[in-house]
Every structure is written in structure tokens, then in C-alpha cells.
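If you scroll down you'll find the structure; I have some questions about it.
Note that one protein chain of the assembly has been removed; the remaining protein chains are unaltered in position.
Think of it as A, B and C in the order they're written, each chain with its own count starting at 1.
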Amino acid sequence: MNGLQSGFGAWNPIAWTLLFLGILVLALFVRSRGRRDYKRGTGQTKVFLSGNEEPEERGGLHVRADNLYWGMVDGLSGYYRRVRALHTGVLSDYVAWFIGALALMFVILVLVG
Amino acid sequence: MNALLVHAPVLLVAVPLLGAFAVPILGKLGRGVRDAFIGLIIAVTAALAGWLAADFFAGGAVPFVYQLGGQSTGIPLLSGGIPIRILLEIDGLSAFMALITALITLTGAFFSFSYWKNRSGGTLYFSLFLLLTAGIFGMQLTGDLFNFFVFLEITSIAACGLIGFRVWLRRSQEAGFKVMTLYTLSGLFVLLAIGLLYSEYGGLNMGYLAGVLGTGVLDKVALGLLLTGLAMKAGAVPLHMWAPDAYGEAPAPMSAVLVANSQASLYAVFRIVFTLFGATVSAASLGWILIVLALLTIFVGVTMALIQSDIKRLIAYGAVSQIGYMLLGVGVGLAVSGHAALPDYGLVAIQGGLFHMLNDAACVGLLFFASGAVIRAAGTRNLNQMGGLAHHMKWTTVFFVIGAFALAGVPPFNGFASKFLIYEASFQLSPFLSIIAILSSILLLAVFVKVFQAAFLGPRPAQPVAEAPVGMLIPMAVLAAVVIAFGLFPGFFVDHIVTPAAKALWDGPAAYITTVVGLGG
Amino acid sequence: MNIGNFPFVVAALLVVLGLYALLFKRNLIKIVIGISLIETGVNLFLVMAGYRTGGMAPIYTLAPTPIRDMVLPTPQALTLTSIVIGLATTALLLSFAVFIHRHYGTLDIQEIKELNG
Partner (left out) sequence: MSKGMSVIVRTVTRCVYGMILLYGFYVIMHGHLTPGGGFQGGAVVASAFALLLVAFGAAGIKGHLNRHLLQTLEEVGALAFLALGFLGIGTAFFYNLFAGTGGFFGAPAGQLLSAGTLPLMNWAVGLKVMTGIASIVIVMMVGRRKEETE
């Protein structure tokens, strides 16, 4: 009633949520077993940045949107160069895509289906 | 049946239309009167749609027709076997789509009140908003191809008016011109197809046409014109180029309603391939056309979203990719509906595709609303210039995260429930399909992590920003509640709403046809 | 070729001409003219679809006997509706063109591409 059956697998969100909450409680429990004898205000509470000093200017720390996934976009640069070239912003090209899709659809429907 | 309920199909079109024409007059009486009137109109429309759908689904989802201008509303007049009246036909799919439209327009209108509080141009905006609402309901409820074209053009004109009515913004004018040209072009080809079908069979009624359509070349040309024209309006890759312009440049609440508009075109695609041409054209080849379109849409939409730096354009590409999931689900269902064995997963795929329409409307609406609140607070749409908004906009952040997780298909939100059905069913047709779908879903999560990191995380902004007003938060909260409810209790909604809609497609056009032409012979 | 098919050829030519304008003309106004040409072609096709050779105008009180001598009224109603829609579309497109010229200082569609990528 509550879940979904696909005939192949099943999905029960309530059970999943209960499990998720259970694991969350477990994780919090493990966390609460951690050491409490660390010294505040010393190097023990500092952020560990591969041994580098933590920069003081907080404003400069924010990673801006274009810098995220730089590596991935760079790795896919061949794909992105081609796909961006298709989105020219020129209306005539968009109309050409429409005519092309129409022609292709005719060919498929009349010849194949 | 209740007297009001009998007339509900036509009232869903007529009441927003009445509002659209009365708003400019009432606008002269002051903003309070105008807003109260718009709220009343939209609330009445949504309540009628909800009531109609509830009664329809509770009553076993038996299709019925509403006849305009006849001696009675029910039985269509036949003249020589051809229904000539203007008919609205409600079956499971129409009622389901009306429910989606009601949800989005209701929340969109109430979000708009707050959005237009300190801006000018509200009267024109709401007039066009109601016109668009009437057009979308008309597209979903009509049983007549030509009226469908009229409603299609009403939505085109109203949508482009809404994209470009802020004439002082240069990019909105560019978007308005491009979108209007492409909408008109696709609309004219749809009209050409309707003209072809009319000249061949002498009828415009969908039920009648479905019963007499042949398999000649002319029918296939008409099908090609209809499919391509409507795929353009739905925003399927490679005909999607207008969609980011339209969603991105429209006012934020409008973008959500434009998605509902695209879904109405998608509904028409499903109606045409299943009901109109269901009995005549090879289901496998049509289904694979939809599947190829779907894969392109999913992949190109998500990857293009990843590199955007304009928050609304990013969400717009995300919305384009979600159109692909709906096409994938229904396309898989169509492709297997031609098999002699009729495997069960075809129905599951259609259920997934349709359920995803409902879920997508709620999540994308939520994301566009949140982006409106973010842009209002940050004063910019460029993600590179945002940061740290979560310090001041806690509720908006929560709603954005819910919408983003749901759209990316993270359990236990609703997007996962529908994508689960799509993955499982498409896996049984071909594992490649579900691999692409799952991979793109993960990429979409990465896309929204980018937005979340860039806009909401980071150090406090230099000037403190204000949380979105309550008038914006409440519509977002309603959509978030819908997202969570559909996510936690998908079984209930799939059983009661989605399955009748999916069965209307899966069981073939016989029920739709006999409702119109079976009675008079 | 039957002379009765001539209007269909004209309709097809109009649509093709309109598509040519959309694809190869750079001026916004010419693009709007192209849209109007396609629309005219489709409308001509619709009217021709309901024409009967030697038929009368479809006026109820002048209905001839046999009624088959009357041209079909439905395509004419459709064409009329489509003309009305075309009027609204053209007006909207032209006003967009006016404002684009005001903002961009050009009517060349190749230069109006801020929204790309």
C-alpha cells in the first residue's frame, strides 16, 4: 500500500526513512563515544589543511561557482566545446534544427514505421 | 452528479478566462481588490480541478465528455456519424494533468502576490497569468484537435507576453522574440497537420479521428508534423534551445508555470502517440523515437546545466533534463506496448513517466520559487557573485535543498519514487537506458551541490540580506510538503491517481473512442 | 496536372518561402514576414481543403439543394480563427522587434545572441 512495486524491485520509503534514522542515531552514538580530553584553544582544534596554515581572510575562502567541477568540465572539454557550439543563440540556427528534426522524423516514420 | 461538477471541465477554462479579462478593470480599483479577486479566481479554479479529479478517480475513472453549446452536456450530437460539436473529453490522463496545473498555478499565483508587491506591471502580469492558466487547462481537457491548436496558441501568446512584458529588460525582449518565433513556427506546423487530417477524414474530433485513421503516407506526415511541433513546445533536445531563454528570462513564479505549459505539450505528445495514432502506427518505432529523444534530453540538459553560472538558466536546463525522464518512461511503455506478450513493465514505465510529471512540477516549481527569493535577496542572478545566503535565509535554504534533492532523485523524496519506477522498467527493456538515466541523475545532484555551495554556503555576505517574505515562504512550504508527502507515501498516490492515468494510455484508445462515437453509432 | 491542385502548390510555395526567410534572412522584420508567409500558406491550405469545385458560399439561408453544392464551412471557420491568432502573434512579434531595436540598436538576428550557451 505504502511502497512501490515495479515487478522487479520494491521501494518502501517509510522503511528506508526508519533505517536512515536508525543509522543516524548509531552514527551520533559513535560520535558521542569520542575523546573529550582534547584541549580547547590549542592546535588540537585547528582545521587541518594538509599541514598548511588556515588563511585568516574568511572572505577569500569561498569557492565561486565557476571554480567548482573545474576538473570535470576540463576533462570533458571536447564534449563541451561541441555542445556549446550548438547553442549559438542565433534564431536561424534554432529554426534549422527544427527543420532538420522534422525531416528526420518524416524519413523515420515513412520509411521505417 | 453534482450540477457544478457537471460543468467543471468548461469552468476550468472559462473561470480563469473571466479573471484574465476582468483583472485590468479591477486593477483600476486598487491593488487589494485586484489581488483578492485573482486569489479567489485561482482558488476556485484549483478547487474545481481538485474536486473534478477526486470525483473522477473515486468514480472509477470512466471517461466522459462535455459538450459546449448543446442541448445537454453529456451525449454528443452526431451528424452522419461525425461529432461536430466542440467537445471537452476527460479521461484519466486529462484529469491527472489538470491536477498538476492546478497545483502549480495555485502556488504560483500566491508566490506572485509577494513577488509583485513592490514592482509595477502586476496587473498585466496577472491578466496574462490567468490567460495562460486557461490555455493550459484547455490544452489538457479538449477533445478536439482544432481547439487544441487554439489553446496551444493562447498559451504561446500568453507565455511570450509574460516572458517579454518587462520591456525595460533587454534580454527579456530577446528571449520573447526567439521563443515566440519558435512557438509560432511549431504551432503552424501543428495546424498544417490538423489540416491534413481534416482534409483526409473530414473530422477534427480526436476520438473520431482515432477510430478512422489509416496508415497512409499522409497520416505519417501529419504524425511527424504533430510530433515535431509538440516536441519543440515541450522542449525536447535538440529542439530545446528556446527553453533556457524562456524559463530564465521570465519572472521567477512564471518559470514554474512555463514548465507546466511544456508539460501540457508533452501531454499532447502522449495523447497523440497513444490515443490518436495508437491503433495504426507501429508502437515500437514511435516508442524508440521517444526514447532517443529522451536520452538526448536527459544527457544534454544535465551536462549543460553543469556549466551555467546564471542560477535561473541552470535550473532551466535541469528542468529540460527532467522532460527527458517523462519521455523515457512513457517511451519505454510505448515501445513494449506493441509486443504480443504485453509485459507488465510497460505499464510500470508509463506510471513512472506520468508520476514524474507531477513530481517534476512540484520540485521545479519549488526550485524556481527559491531562485526568485535568492535573486531578490542577492540582487544578482550570477552564481559567481553570490555566497553565504544560508546565514540569513534559513527557510529558503531548507526549501531549496528539499527541491534539489527531490529533483536529483535522492531518497526518500518524490523524485526518487518516480525515477525508481523509470529505472526499473527501462532496465528491463535495455540496461543502457537506465544507466544513462541514473548517471544523469547523479550529475544533476552535482549540479545542485554547485548551486548550494555557491549561493548558500560560504562566509556571511558583506551586507546582511533579508529572509524572503512570508508570502513567498508559504507557497514554497506548500510545494515542499507536497514533495515530502509524495516521497513518503508514493504507493497511495500511484494507486489512486497515477495508475488510472497510466491505464488510459496503456489500455489503448478504445475507451476514449467509444466515449465519443460509440453512443450514436 | 489538374488546375484544381494549383492552390496547393501555391500554399506549399508560401510555406517554403517563409521557411527560407526564417533560415536565411537576418532582419527581424523579414523574419516576422516569413512567419506571416508560412501562416498564409497554411491558411490557404485549410481553405482549399474545404473547397468543392463549383460550390457556393456556405450561408445557411441560401443553402442550395443538394447541399453538397456548398463548400464546407468548417475549414473557413478554422482559417478565420487562425487568422485572428496570426494577427495577435504578428503584433506581439513586431512589438518585440521594436523593443529589441531600442535595446540592442540593431535588427540583425546574428547580433542578437546574448542568450547562448
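In this text, a contact is a pair of C-beta atoms (placed from the backbone, for glycine too) under 8 Å apart; a residue touches a chain by one contact, two chains touch by 3 or more.
Since the model is a prediction, treat every value here as computed from it, not as a measurement.
> Can you pull out the displayed chains that the omitted chain is in contact with?
Every shown chain touched by the left-out chain: B, C.
> Quick one: say which of B:A54, B:L68, B:L296 or B:V398 touches the chain that got left out.
B:L68
> By the contact criterion defined above, which parts of subunit C meet the unshown chain? Give residue numbers in ascending order.
Given the touch definition above, subunit C has residues 57, 59-61, 80, 84, 87, 91, 94-95, 98, 102 touching the missing chain.
> On subunit B, where is the contact patch with the chain that was removed from view?
Those residues of subunit B that touch the unshown chain are 7, 10-11, 14, 17-18, 21-22, 24-25, 66-73, 86.
Quick note on the criterion: only the chains that are shown with their structure count from here on.
> I'd like the most central chain, judged by C-alpha centroids against the all-protein C-alpha centroid.
Central chain is B.
> Two-or-more-chain contact residues of subunit B, please, as numbers and ranges.
177-178, 181, 185, 304, 307, in rising order.
> Specify, in ascending order, the residues of subunit C that touch 2 or more different other chains.
Answer for subunit C, listing residues that touch two or more other chains: 22, 31, 112, 114-115, 117.
> Would you mind writing out the residues of subunit A in touch with subunit B in their complex?
By the definition above, subunit A touches subunit B via 1-4, 6-9, 11, 13-14, 16-17, 20, 58-59, 61-66, 68-69, 72-73, 76, 79-80, 83-84, 86-87, 91, 93-95, 97-98, 101-102, 105-106, 108-110, 112-113.
> Which residues, counting only subunit B, touch subunit C once they are in their complex?
Residue positions touching the partner: 84, 146, 149-150, 153, 156-157, 160-161, 164, 167, 170-171, 173-178, 180-181, 184-185, 188, 191-192, 194-195, 198-199, 204, 244-245, 248-249, 304, 307-308.
> Can you list the residues on subunit C that touch subunit B in the complex?
Result: residues 15, 22, 28, 31, 35, 38-39, 42, 45-46, 49-50, 74-75, 78, 81-82, 85, 88-89, 92-93, 96-97, 99-100, 103-104, 112, 114-115, 117 of subunit C touch subunit B.
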